[in-house]
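As structure tokens, the structure follows; a few thoughts come after it.
In this view, the complex is presented without one of its protein chains, the others remaining in place.
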Amino acid sequence: MFAIRNFSLLCRRSAVSTWRSKSQSAGQRLDISGIYPPIATPFTHSEDVDYQRLDENIKKYGNIPFRGLVVQGSNGEYPYLTPEERVEVVKRVRQALPKDKMVMAGSGCESTRGTIQMSQRMADAGADCVLVVTPCFYRGRMDSHALINHYMQVADSSSVPVVLYSVPANTGLDLPVDAIIQLSHHPNIVGLKDSGGDITRIALIVHKSSSQDFQVLAGSAGFLMAAYSVGAVGGVCALANVLGQQVCELAQLCVSGHWDEARKLQCRLIEPNTAVTRQYGVPALKQAMEWFGYHGGVCRSPLQPLSKADLDQLRAKFSSNGWL
Amino acid sequence: MFAIRNFSLLCRRSAVSTWRSKSQSAGQRLDISGIYPPIATPFTHSEDVDYQRLDENIKKYGNIPFRGLVVQGSNGEYPYLTPEERVEVVKRVRQALPKDKMVMAGSGCESTRGTIQMSQRMADAGADCVLVVTPCFYRGRMDSHALINHYMQVADSSSVPVVLYSVPANTGLDLPVDAIIQLSHHPNIVGLKDSGGDITRIALIVHKSSSQDFQVLAGSAGFLMAAYSVGAVGGVCALANVLGQQVCELAQLCVSGHWDEARKLQCRLIEPNTAVTRQYGVPALKQAMEWFGYHGGVCRSPLQPLSKADLDQLRAKFSSNGWL
Amino acid sequence: MFAIRNFSLLCRRSAVSTWRSKSQSAGQRLDISGIYPPIATPFTHSEDVDYQRLDENIKKYGNIPFRGLVVQGSNGEYPYLTPEERVEVVKRVRQALPKDKMVMAGSGCESTRGTIQMSQRMADAGADCVLVVTPCFYRGRMDSHALINHYMQVADSSSVPVVLYSVPANTGLDLPVDAIIQLSHHPNIVGLKDSGGDITRIALIVHKSSSQDFQVLAGSAGFLMAAYSVGAVGGVCALANVLGQQVCELAQLCVSGHWDEARKLQCRLIEPNTAVTRQYGVPALKQAMEWFGYHGGVCRSPLQPLSKADLDQLRAKFSSNGWL
Partner (left out) sequence: MFAIRNFSLLCRRSAVSTWRSKSQSAGQRLDISGIYPPIATPFTHSEDVDYQRLDENIKKYGNIPFRGLVVQGSNGEYPYLTPEERVEVVKRVRQALPKDKMVMAGSGCESTRGTIQMSQRMADAGADCVLVVTPCFYRGRMDSHALINHYMQVADSSSVPVVLYSVPANTGLDLPVDAIIQLSHHPNIVGLKDSGGDITRIALIVHKSSSQDFQVLAGSAGFLMAAYSVGAVGGVCALANVLGQQVCELAQLCVSGHWDEARKLQCRLIEPNTAVTRQYGVPALKQAMEWFGYHGGVCRSPLQPLSKADLDQLRAKFSSNGWL
């Protein structure tokens, strides 16, 4: 109700709503289904962004049947980049990536005004849509009312479609279901990346937003098959930075209804996936990228390299499942 | 390793291992696949166990294609029953239930010796297997080592098969995956009821215990379909006390591979399920039972009846999904 | 308001309210100020209660200026005892303890009716007052309304005064401040043992219950001095099982306003205290008791003995602070 009214208000105010012209021809929403790696940001040993290595990674990813790339999701170390770096990375990725692949750019900032500005700068740099993480520093005050208000303002002003992003492991905050359902009515909000992994919640969101053609992406390869089973249409999977072909194959098996084969592949991906996400984090993801022919390299401080013992554990998670 | 050795030790000690004779003829494990309602315990207005109403509920459940009943899961208010009442309820259920339906009896106590005794008393009262919740009061000390030791002792001594039970919402404790995998080697531990709902975890457990013919049951109707998709073989679902036929139908659709129909049914069950579990708890489950022709009635204090506002919300969760 | 009314109602119903005659002569509440060790329960190697060693510990504690003993607080492994054992231990302690020392007996059960019965049995066995832990299994439903109702029923029926007991580390539940304040009006509820350690909360409870002559006991030696500084009148301190004289000395320094000396002593007690509570739990407490001349011994399973490494750490926490 609130969403619709607010949105109408905006339409009346601006004769031509910018996002409508770009993202909503003939009332159709941007199709975001498919698999996306949330790419890592390579750094030089002095911790500057290594744009050349970034280019080389992107070129390789261009050969994998991804729907596109997520630039500056949590795995991109975006909280460690300056605003200028964030925009520049998006621009470089857009240039290096084949035109038929989508660039979904993480534009979330803590403040609404910061998010609006960053979304616009990323759209100008070539992003096809923006992925907006929940603001979280004042999480005690980030109730549905505040979050709906935030996302409505961002979606109203963005010239490209908006994808909601809930990642409680990093933010300590789950975007509430009722807020998501209300936001799903906004024509410029096309979907959600849900990294929490609560499959009951994901099924409920799919169910309650089905009439709005709202698209849900699994935020991790660990529950990708289960998410497809309840109606998700794709995934943003850190593991796809390393085992991109395999994650795409899993998605294809799910979409085509080959559930028994899917289950076997899914199970072999869980441990490597947990290892490069929850367990050892971005340093592990970057290390594994090196093993599989990509540029990973160091993280920016305060993220530290893995210890020798952790490295061994990490390798074992891949080798025991037949990937190394 | 530890499991096997300990177990062998036991076998050498007792010439005839009791459970082997009963539950393990020809090396096969008891098949626990299928749907179970974890039944509620009806009380009179003075809060005594109402055995007559219990009988009447059981008779009705006998006509639904359940695999069996769970007696004294969390929904049975078992922490509010005396040891004598716990055993007597199991006995009555066994008498009232058709012979082809299984009685899975919750025998968990905080101490190992208490659990061993209760398991034996329940087996004697006719339980086909026992469901053993994680001890949790000293949760800071309940690591894998302590929990493995606990379950090994219980399984070694029990004359009927043991099902592990992890229900973090009530216990504040998740039975660790590594402990589950190690315990899955014990021939008298046949499966796990997992009520946490972390589908990645459930898939991993299925995967890592697959060589042991270990059976995983979803602990809630909210993620039943997703659990089947990753290899679970059934569910213990509070909602089956109310919508038993429908939960069985959902299971059947999953088992037979009718995923699209399953998805539609699953989605309509999520909100009623959440309402009678996490959201409003046992008082809501008992109220909903009344609406659907069963005896629910009051809970023992300190559990309180729902407020009028909560009752209305509860009803809306059923009616908005077409069940009332 | 609710408390008063409910309580009056009871008085009208029963001509002579039992607790009034015993605990409320001349309108005065039982004075519970001072230090109490929440005693451990010694077991034989076959895990039976070792009543002889219990007696010997009690005799030693009789020579320390404690106000009394808490029997079956969390450190007494009460969830591992049968109802009969719980009562018998209280009886033995009462017999072995000098008459001028108080026996505060932990009578909490999950159900209200169970708690009422156990409180009566413990009073009959000689307890001077009962310590009633919050029921917690259905913690999602244990709001102020349910908890107030529970404690009102228990206090109405108990022939000895009731002390509230909030221990979130074990129960996952903090007795809400508003519930405590309302319950403080009940003439048979004389105080609170707060083990959470939130000093702001403790100060607020003291402040808001000051007109009711309600007594707050710190639930741990770690924040004993700070609790005294904001108005607490004593403590139930696991560490007092080991360093009883020192904990009593700290209390005396606080009561007499020797804050600078108190601070020095307090600081040396923090690490040993944390080690025998949060960090290593009851097995560590029992081990440390052995070092200081008491009978500690084994815990009941599933509690496990400390590893060698943990034992060394435990000892270091005492020796580095000059106690060993």
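As written, the chains take the letters A, B and C, and residue 1 is the first residue of each chain.
As a working rule, a residue touches a chain if its C-beta (ideal position, glycine included) is under 8 Å from a C-beta of that chain, and two chains touch if they have at least 3 such contacts.
As the structure is a prediction and not an experimental result, all values here were calculated from the model.
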Contact set of the excluded chain (shown chains only): A, C
Given C:Q266, C:Q287 or C:S301, the one touching the chain that is not displayed: C:Q266
Sole contact to the chain not displayed, among A:G222, A:G235, A:P283 or A:G297: A:P283
Residues from chain C at the interface with the omitted partner, ascending: 197-200, 203-204, 206-207, 220, 222-223, 225-226, 229-231, 257, 259, 263, 266-268, 270-271, 274
Sites on chain A contacted by the missing partner chain, in the whole complex: 47, 74, 79-80, 82, 110-114, 135, 137-142, 145-147, 149-150, 153, 169-170, 172, 278, 280-283, 300-304
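Definition applied: only the chains that are shown with their structure count from here on.
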Central chain (by mean CA position): B
Chain centre separation in whole Å, for chain B relative to chain A (CA means): 37
Between chain C and chain A, distance of the C-alpha-averaged centres to the nearest whole Å: 50
Residues of chain A engaged with two or more neighbouring chains: none
